[in-house]
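For this view, one protein chain was removed and the others were kept in their places.
Moving on, here comes subunit A:
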Amino acid sequence: MEENSGLSSMKFFSDQHLSYADILRPHEARARIEVSVLNLLRILNSPDPAISDLSLINRKRSNSCINQGILTDVSYIFLSTSFTKSSLTNAKTAKAFVRVWKVMEICFQILLQEKRVTQRELFYKLLCDSPEYFSSQIEVNRSVQDVVALLRCSRYSLGIMASSRGLVAGRLFLQEPDKEAVDCSECGSSGFAISGDINLLDNTIMRSDARYIIVVEKHAIFHRLVEDRVFNHIPCVFITAKGYPDIATRFFLHRMSTTFPDLPILALVDWNPAGLAILCTFKFGSVGMGLEAYRYACNVKWIGLRGDDLNLIPQESLVPLKPKDSQIAKSLLSSKILQGNYRDELSLMVETGKRAEIEALYCHGYDYLGKYIATKIVQGKYI
């Protein structure tokens, strides 16, 4: 018991070990790049010459820590101060080392021109410039994260715009600077696209009379709910990232949660490990983007689809877990941050070896979904 209290008191100080990415203005980001160039050259041309290693914050689980919300009910994952080296003289990391410099070079040019590019655009530029080093989007993304880990500033500060997949619809008015307010309930069945420009999102004025914020995993479900104008029966705002959440959508959700702190945030995901993973990313953040995204954790609650809803769906709609699902489940279960009731749900999935999609509820009729959500809210059945 004593040990536990000792550990729990340390929770107050966990943030001391937090590594974070600053949000910088273009000239500040350029200055950091310039400093790294100068340091490299100084050491290269010194009497005892060497090629400096790049000191990157370790983006591995071993360097991730949890901040258990003590005074708030938001917990998040963050990256601590353990570093990893990327060295030119090590054959394994040599190419990655060069990639970091190439990305820095391009970002430097982008910042000079005061432009913004998406990661996709960056990929094509790098593919033209240096095809031997960048063959896939993933390599570009990882190299960008390396630069973030090296310079300790957000991607946005480097001129890289998040391309957003997010959509929002419902009882919400958004007013971008110098523009007319947009009514998100009149945006048609596809909703309003969330901008990838985080700066813009930060300066958007939000007004709402909703009582709930509902995060929807899949686009199809979002579409159905919006088309049926469910947000008028249940005063709410629907948000989707159409799958795994991008940073802009997470930022938007976070902004909403701080602007409307009384609104509970409820998540509607498939009953499978991947769905829960998406929920957890909105809720806690991720190790992969830990430097930037720790800030955008929100207190998201799981409304459905859950284990105790399985009696609502036909047996046939329970399909076997895929191998990837099992992998995800295993990974989630080993995470320290996962709370007990989520673990129970996961364990049930693993034990039965089954999963189910939200669409299974349509067996009761296409408008059943709205009723389902309303019932759950009224019963307070969200965890």
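Here is the rule we use: a contact is a pair of C-beta atoms (placed from the backbone, for glycine too) under 8 Å apart; a residue touches a chain by one contact, two chains touch by 3 or more; residues count from 1.
Following the convention adopted for this analysis, contacts and distances are computed from a predicted model.
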Of "Response regulatory domain-containing protein", "MADS-box domain-containing protein", "Acyl carrier protein" or "Type 2 DNA topoisomerase 6 subunit B-like", the UniProt protein name belonging to the chain not shown is "Type 2 DNA topoisomerase 6 subunit B-like"
Given A:Cys65, A:Ala248 or A:Leu263, the residue that touches the chain left out of view is A:Ala248
From A:Ile66, A:Leu88 or A:Leu348, the answer for touching the chain not displayed is A:Leu88
Out of A:Gln68, A:Gln109, A:Asn232 or A:Thr259, the sole contact with the unshown chain comes from A:Gln109
Of the candidates A:Lys60, A:His233 or A:Arg343, the residue in contact with the absent chain is A:Lys60
Residue list for subunit A contacting the dropped chain reads 30, 33-45, 49-56, 58-63, 81-98, 101-102, 104-105, 108-109, 112, 119-120, 130, 132-133, 136-138, 141-142, 146, 150, 162-165, 196, 243-244, 246-248, 274, 277, 280-281, 286-288, 324, 328, 331-332, 335
